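Report on the structure given below.
The complex is shown incomplete by one protein chain, all other protein chains being positioned as in the whole.
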Amino acid sequence: MRRLLLSNDDGVHAPGLKALHDALVDQARLRVIAPDRDRSGASNSLTLSHPLSLTPLDSGFYSVDGTPADCVYLGVSDIFDETVDMVISGINHGANLGDDVLYSGTVAAAMEGRSLGLSAIAMSLAGHQHFETSGRVAATLVSAVEQLALPPRSLLNVNVPDVPWEELKGFRVTRQGQRGQGSQPLRLQDPRGRTRYWIAASGASSDMGEDTDFAAIEAGFVSITPLQTDLTRHASIGDVRGWLEALTGQRQQSGDLL
Amino acid sequence: MRRLLLSNDDGVHAPGLKALHDALVDQARLRVIAPDRDRSGASNSLTLSHPLSLTPLDSGFYSVDGTPADCVYLGVSDIFDETVDMVISGINHGANLGDDVLYSGTVAAAMEGRSLGLSAIAMSLAGHQHFETSGRVAATLVSAVEQLALPPRSLLNVNVPDVPWEELKGFRVTRQGQRGQGSQPLRLQDPRGRTRYWIAASGASSDMGEDTDFAAIEAGFVSITPLQTDLTRHASIGDVRGWLEALTGQRQQSGDLL
Amino acid sequence: MRRLLLSNDDGVHAPGLKALHDALVDQARLRVIAPDRDRSGASNSLTLSHPLSLTPLDSGFYSVDGTPADCVYLGVSDIFDETVDMVISGINHGANLGDDVLYSGTVAAAMEGRSLGLSAIAMSLAGHQHFETSGRVAATLVSAVEQLALPPRSLLNVNVPDVPWEELKGFRVTRQGQRGQGSQPLRLQDPRGRTRYWIAASGASSDMGEDTDFAAIEAGFVSITPLQTDLTRHASIGDVRGWLEALTGQRQQSGDLL
Partner (left out) sequence: MRRLLLSNDDGVHAPGLKALHDALVDQARLRVIAPDRDRSGASNSLTLSHPLSLTPLDSGFYSVDGTPADCVYLGVSDIFDETVDMVISGINHGANLGDDVLYSGTVAAAMEGRSLGLSAIAMSLAGHQHFETSGRVAATLVSAVEQLALPPRSLLNVNVPDVPWEELKGFRVTRQGQRGQGSQPLRLQDPRGRTRYWIAASGASSDMGEDTDFAAIEAGFVSITPLQTDLTRHASIGDVRGWLEALTGQRQQSGDLL
């Protein structure tokens, strides 16, 4: 039986995590470790400034006073007797599309499982109602994940329309779209008269090409985007090299060492 | 005169930020906005749970009770009368090589400037001494950045060996290497007898290919890695599509809708 | 039916809070609002730097991302349609004796109810086992609290021995004892080599007079200490006045105005 580590960024008490657990409990041994608080927007942040506590709850889940990445870091460590095979994170309350993946704690939790044997999966529901649909999508994908030979350090970012299972249009493999610039921060006065700035909602989709995650969700399909943890823009290496040679060439002519 | 936004993740009082400021102040108008505390490891995390305060310091720098990404988000917003052209972050105390870029607040700050006109630059010193060397590298790159035509949403991740300027071997364009799995968490008892777990140092380099950022620094070269914010593993889209068709094909034969 | 506000400092999921709720649910209408995390040692601290969220849980309890005093502040505000008559906080996991009351979030929560009609009660169990005993003590005191005419802004600090109800020796009215100086901070190296200091356990009792809270618990009695929120040392006002007159007299002779 596979051993899965579940986590999320909405916190250990979030309904989406419970739904994920319930959807997978029959086909795998589950270890659930999640933040004690909502940590949406936590990205891959790790808590380096202080040590973490791991608290077992009555539900059998573990609560950590840290980030999603902290939770998975602990969950795959030798604190536990048994190793796990893969990480499934979510089900996020709300979609993680386009640039969201840079900020998402859900995606980060999955990414933190990159050293494990099987590809990790980040699950998000594009809404707040039909977690069961998303749970069933997760169960479907997990049951077949051994047949998927992705390179190491890859993961799947899965977004599910917020509809009943019967109303799903199907599955689409997509690329990450883009969001336009977000709104301006909300300015407000605190009760002691000081100005404060609250980060506003993220921008609308600005790249909605047919093959993007945005377009799939818009059309009612489950969106599956393979992601990698290598951020190198390989295609630009030549351009940067040319630029650098011109730059250092000029400088060498002017007598500077570099 | 160019208008640059400077930030970092070591905090607004860090020597590396001061060094970056001093290296660039002659060639650009600078706005400096950085976290009030060390936020190393903050990645792209954004503070969504509460509003931020922006405090001007005597130095002319602004301090924010948030993350590096928060700082740049505020710094490019309409809070300020004038827009900026690009973001330079750093100079980080310590290198940001391989998988570090996923966790680095320095890289995240630069990434947050992706909507601006010019490519952002993340500067790190592979040590804690020769900030001046790194400052001089930053000044060199910034002076020429207009000649570099990278696609939008790109940035340069620059690591500088911790040696005097004269001892630099040169510049190399690199790809992001990889780190092996990090050490196990440090276990300790708190003074009230509870077990705590502290995230250990990151793993050693596991992919040290000649063209990696690790290899460049090891050999005494400045490492320049072009990064992107699109995490899609484009090369795997076909594989995932094949896998998904097999999966849904099986299921359709068994009478399931998808 | 009386309306009571319950809170604590061990967090909304702590067994002690549940035990308090269960002990009182038959004799009063209860509103339970507590911190989302363990906030032991929070004292009267209020969160001024950012706004709070109030999250209803499945249990009917409310969770707040703040301190015990924050919780009671919100709980007695007009956020709720109905007012409450008094605050009961606890049951704290561990005793609050002597100087502990200065740091205790449990005592602070009760203190925050000082504007209400009835005296507030802070409940602590001198151990971690017999919450039921402490719950029964709470129920006994609450049932009779209307007969107790304390001046406004008073509260009762109640500590209960960690034994079965039948083994209690009785009740004693006590004064706050004193603790000696606490241990030195625990020094440790973090995984990145930096020295850190962890606040050590509090000092042992240094004033164990027969009439103190320490002595009562030691002897197996429930300790009840009436507390006030006026910190003025009235008995010293004359001394300070004399000192000040001498001081300003000298200065006036020397020609200084004050």
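The letters A, B and C name the chains in turn, as written, and every chain counts its residues from 1.
By definition in this document, a contact is a pair of C-beta atoms (placed from the backbone, for glycine too) under 8 Å apart; a residue touches a chain by one contact, two chains touch by 3 or more.
Keep in mind that what you see is a predicted model, and the values were worked out from it rather than measured.
Visitor: Would you indicate which residue among C:7, C:40, C:106 or C:134 is in contact with the undisplayed chain?
Guide: C:40
Visitor: With the full complex in mind, choose from C:25, C:57, C:186 or C:208 the residue touching the hidden chain.
Guide: C:186
Visitor: Of the residues B:9, B:65 or B:230, which one touches the chain left out of the display?
Guide: B:65
Visitor: Which parts of chain C are in contact with the chain that was left out?
Guide: 38, 40-54, 67, 69-70, 73-74, 77-79, 99, 101-103, 108, 111, 115, 140-141, 144, 147-151, 153-154, 156, 165-166, 168, 170-171, 173, 175-176, 178, 181-182, 184-188, 190, 194-199, 224-234, 236-237, 239-241, 243-244, 246-248, 251, 257-258
Visitor: Of the residues in chain B, which ones touch the absent chain?
Guide: Those residues of chain B that touch the unshown chain are 13, 36-37, 48, 50, 57, 65, 192, 196.
Visitor: Since one chain has been left out of the picture, which residues of chain A touch it in the full complex?
Guide: Counting only chain A, the missing chain is touched by 49-51, 53, 65, 183, 186, 188, 190-192, 198-201.
Operating definition for what follows: only the chains that are shown with their structure count from here on.
Visitor: If I list every residue number at the interface of chain B and chain C, are over half of them used by both copies, so same, or under half, so different?
Guide: Counting shared over all numbers used gives more than one half: same.
Visitor: Quick one: chain A and chain B, Cα centre-to-centre, how many Å?
Guide: The computed centroid separation for chain A versus chain B comes out at 18 Å.
Visitor: Chain A to chain C: how many Å between their CA centres?
Guide: Each chain's C-alpha centroid was found; their separation is 41 Å.
Visitor: What are the residue numbers in chain B that touch two or more other chains?
Guide: Within chain B, residues 49-51, 53, 186, 188, 190, 198-199 contact more than one other chain.
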